[in-house]
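Only a part of the assembly is drawn; its chains keep their places, and the rest are absent.
In this document, chain identifiers A and B correspond to the written order of the chains, with residue numbering beginning at 1 in each.
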Amino acid sequence: MLPTPKKFFVTAGSSEGKSNLTAFDNALLKGRIGNLNLMRVSSILPPGVQYCPDMEIPPGSLVPTAYGFIISDVPGELIAAAVGVGFSKDTFGVIMEFSGKCSKADAEAKIENMLIEAFETRGMELVGTKIAATEHRVEKIGCALAAVPLWY
Amino acid sequence: MLPTPKKFFVTAGSSEGKSNLTAFDNALLKGRIGNLNLMRVSSILPPGVQYCPDMEIPPGSLVPTAYGFIISDVPGELIAAAVGVGFSKDTFGVIMEFSGKCSKADAEAKIENMLIEAFETRGMELVGTKIAATEHRVEKIGCALAAVPLWY
């Protein structure tokens, strides 16, 4: 089997770029995860993982990551992305991601509601959250991205 | 290298949610795969894998999974998702996924045609299929999802 991650952090970043993908790439760099091979996952915090905000991951590593992003080429548009980790008392947690044409505060509020719903549905108690969010006013081509990298 | 999966099952589920992502999350839970970290793959059944419909996978595990889904916020709309595994006589199989604004029966029929085409293209004999499908009439925000988790 693939090894289950042991550590995580949360991050968010926004940037302009000359193209859609380089805007995305630049937003990843702002979030300090631009030199990794992100493998997108949906989206559970494994039991017992540790929060390691200052973790250094070698470039090119395969990093299971839950993330949300939005790219816009509409000058003046406000875009935002947020991720949230919801913690249970003694088992796994749930990760939610959101992106849209809204403010950072709106994105954070949506994440909080999504985490509440995810725990209600599972009949689990939500004992805490950790959220990262970003907003960006598009100049030419912009990207807002938020991510929860999982690591070992 | 990453270890090649040894087991699989097929599943499908539909649900409402208060947001797009929680509708997706709830559909995963209905399909009994909501507490996993799905890593999306395209979409081959490795040679020699076993069908294990009652497999329990620990929460938070990284699970290579082929899946299709559709989310709709149009009340009254009928949405469906299906996956199908096509088996060869003695080597790998092919997985197809489909989702759309249609009935479960339509989604299943499309999957069957896709598997027939995939085997014809490869010059392989299709000796059997296993299909999972679901349909859902949207109330507010609904998701239909079908998946083939691969495991060890």
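Following the convention adopted for this analysis, contacts are C-beta pairs under 8 Å (C-beta built on N, C-alpha and C of every residue); 3 or more make two chains touch, one makes a residue touch a chain.
For clarity, every value in this text was computed on a predicted model and none was experimentally measured.
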2 chains shown - copies of the sequence in the complete complex: 3
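Simple rule for what comes next: only the chains that are shown with their structure count from here on.
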Inter-centroid spacing, chain B versus chain A (mean Cα positions, whole Å): 25
Residues of chain B defined as touching chain A within the complex: 2-3, 17-19, 21-22, 24-26, 28-29, 34-40, 58-64, 151-152
Partner chain B, residues of chain A touching it in the complex: 1-5, 39-47, 49, 64, 66, 91-92, 94, 96-98, 110, 113-114, 117-118, 121-122, 150
